[in-house]
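A protein chain is absent from this complex, but the other protein chains hold their places.
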Amino acid sequence: MTDTEQLGTALAADRAKPKANKLVIFTWGGDLDKVWPTLILATSAAAMGMETIVFFTFWGLFPLVRNDVRLTGDNWMQKLLSAMHRGGTQHLKLSQLNFAGAGPAMMRKLASDHKVASPQELLELAQEMGVRLIPCQMTMDLLGLSREDMIDGLEEPAGAATALAEAQDAITLFI
Amino acid sequence: MTDTEQLGTALAADRAKPKANKLVIFTWGGDLDKVWPTLILATSAAAMGMETIVFFTFWGLFPLVRNDVRLTGDNWMQKLLSAMHRGGTQHLKLSQLNFAGAGPAMMRKLASDHKVASPQELLELAQEMGVRLIPCQMTMDLLGLSREDMIDGLEEPAGAATALAEAQDAITLFI
Partner (left out) sequence: MTDTEQLGTALAADRAKPKANKLVIFTWGGDLDKVWPTLILATSAAAMGMETIVFFTFWGLFPLVRNDVRLTGDNWMQKLLSAMHRGGTQHLKLSQLNFAGAGPAMMRKLASDHKVASPQELLELAQEMGVRLIPCQMTMDLLGLSREDMIDGLEEPAGAATALAEAQDAITLFI
């Protein structure tokens, strides 16, 4: 074999399994049991040295709303919608077993007893570890949310095209 | 460095991040809040020049059923199941905040006020943009659906193996 042939063969074998060193999560669900895996996977990936991006869209946006903010839409519809979903990581529900709030409290207690970080701690950890947190512009528009309603440390709001462009060379999960 | 070495080095750096120019979405959820991100992501990807495929399975199949069709299964079970889920994009529910139909109407109104396209418009746009819409054969069999019950512009029904083969060189999302 010539050098060129050898290189070609080696590359062909290798090329079949290129390893992504990047994780892009599309977080759609705003419930506690969706936020938790999002942040555990994001911080784990960051700890492994991966570039990590979380694109928060639809219900997924709610945990990024400041705890001291009640959403204030321009009209009665946004107000009703907002009233149902208090923002911030303190008020997250479980998608199952909610028991009028007892379920999430139970899960938090379980997690704390077993030394699993809370969503608030994981969110702060993610920010410290350089996980890029991007809120979905279209969802913010839809809900009448402005930059000031959101927690600090987020990147500029962006759309689906931005998220997809980042996803092109990444492990992708829709949570 | 020789030419071969230089090429090798350049390729090695590049190879780590091959960019997929294709998107394959497995759409499992038939609710309005799952159909919306599916179609927004699909049309965005198509606009970016990506080959885009949506594989509609399980509940995800319902929005592809013609609006004028009430599912008519062979037996009482399929009829009961069908009665619960009217097909087509006009009757989609939210997975949360349904308020006996008020929630989806609210979201549609919000979307329309903010110039976000409706699922029906997005579905037509996707078809015009060449997004490949593939219904899951197994789900159709399970629900007693035939080709005539489905909207126009779909590809031939196919199975999991077809969807997975398309997914091998694509960004993948399960929504």
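By letter and in written order, the chains are A and B; residue numbering begins at 1 in each of them.
Everything below uses one rule, namely that a contact is a pair of C-beta atoms (placed from the backbone, for glycine too) under 8 Å apart; a residue touches a chain by one contact, two chains touch by 3 or more.
The structure displayed is predicted, hence computed values, not measured ones.
*Asks:* Can you work out which residue in A:A111, A:L125 or A:A165 touches the chain that's missing from view?
*Replies:* A:A111
*Asks:* In the complete assembly, which of A:T89, A:T139 or A:T172 touches the absent chain?
*Replies:* Answer from the full complex: A:T172 touches the omitted chain.
*Asks:* Mind pulling the subunit A residues that touch the left-out chain?
*Replies:* 2, 4, 7-8, 11, 15-21, 23, 33, 36-37, 40-41, 44-45, 47-48, 50, 96-97, 106, 109-111, 114, 116, 171-175
*Asks:* Need a quick check: the contact residues on subunit B for the chain that isn't drawn.
*Replies:* 3-4, 7, 11, 14-15, 18-22, 26, 28, 57-59, 75, 77-78, 80-81, 84-85, 138, 141-143, 159-161, 164-165, 167-170, 172-174
Here is the rule we go by: only the chains that are shown with their structure count from here on.
*Asks:* Can you work out the rotation angle that lays subunit A over subunit B using Cα coordinates, in steps of 5 degrees?
*Replies:* Rounded to 5 degrees, the superposing rotation is 120 degrees.
*Asks:* Just how far, in Å, is the C-alpha centre of subunit B from the one of subunit A?
*Replies:* 22
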